[in-house]
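Our next item is chain A:
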Amino acid sequence: MLEVTGLSVSYGAVRALQGVSLSLGDHGVTTVLGANGAGKTTLLRTISGLLRPDAGSVRCDGADLTTVSVEDIARLGIIQVPEGGGVIKEMTVEDNLRLGHLWRRDAADMRRALAEVNEIFPALHPRRYQLALSLSGGERQMLAIGRALMARPRWLLLDEPSLGLAPRLVTEIMKLVRRLSTERNLAVLLVEQNARIALSIADDAVLLSSGQVVSSGPASSMTEDESVWHAYLGY
Partner candidate 1 sequence: MHQFLVLTTQGITSGMVYAALALALVLIWRSTRIVNFAQGAMAMFTTYIALWVIQTSGSYWLGFVVALASGLVAGAVVERLIIRRIASGPPLNPVIASLGILLFLEAVVPMIFGGQIRGFPPALSFFGFKVAGVDMPFSPFDLFTFAGVLATMALLYALFRFTGLGLQLRAAAFAPEVARLLGVRVGRMLTIGWALASMVGALAGVLVAPVTLLAPNSFDSVLVFAFTAAVLGGLDSPLGALIGGLSLGLALSYIGGYMSSDLETVGALLILIVLLMVRPQGFFAGTSHRRV
Partner candidate 2 sequence: MSRFTSSSTILRHLGWAVVAALAAGVVILFVDPYPDYQLAEVALFGIAAAGLTVLTGFNGQLSLGHGALMAIGAYTTALLLRQSPTVAVPLVMLASVAAAGLASVVVGAAAARLRGPYLAGATLALAVGLPGVAIRFSKVFGGDQGISVPPIETPSFLGADFPPERWLALVSMVALLLAFVFLANLTRSRFGRDFRAVRDDEIAAALAGIRVAGNQVSAFVVSGCCAGLAGSLLAFWAGLTAPSGLGLPLSLQVLAAVVIGGLGSLAGAVWGAVAVVYLPQLSSSLTEALHLPGVVKDNLPLALYGAAFVVTMLAFPQGIQGGLRLLYRKLWIAIPSRRDI
């Protein structure tokens, strides 16, 4: 159980998040929607420990994460795929993937994980010795998600995976995310601007505006009443 309670985060004098609460179970997809600057990335960065809140807390299975280091939060199984993927361009595809699993120091499990990821993303295996620099945007996003999966996450935080990708690719990735969350012991927190597609795969939805939660509940109700997110997302 990953719980965010009353989270308030500032950048200097600017309040980016105000009293945000949400919770993730062990399965399913929760999507966080909002326009640019609504605070979605700030939320993810705070959960991952890159930012510390002024007030409120993030709890993982009851334990407070506010003083836990970024690396240790990741080792608890909270894995973020940052905006753009965060693929390390100077390293090969395989090195990027292995990086996700390295800290466990379990060579056998690493091989198993690599095999699993290669099955999910068959396009990666033939390119495993190529520098990540040479991949297209879509391939990089797949590499980033594959790398995150190597880390055997319990909670997968995705920051706008659709950004800059062709619509067909976006659909593919979203369907994959949905599949992963149901097939594995995995809960997904999907931050998106593309509300339509996000709501199509989500179980629950949270709408952020100017750092505050303006609406939350089952995704289906937000899909039915489009006016809510039209107003905040501008389309």
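Here is how the candidates were picked: all candidates are chains of the complex that A comes from, given by their letters.
Here, a residue touches a chain if its C-beta (ideal position, glycine included) is under 8 Å from a C-beta of that chain, and two chains touch if they have at least 3 such contacts; residues count from 1.
These numbers come from a predicted model, not from an experiment.
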Given options 1 or 2, the chain of this complex that touches chain A: 1
Candidate 1-facing residues of chain A, complex: 48, 50, 69-72, 74-75, 79-80, 82, 86, 88-91, 95, 98-100, 102-103, 105, 133, 147-148, 151
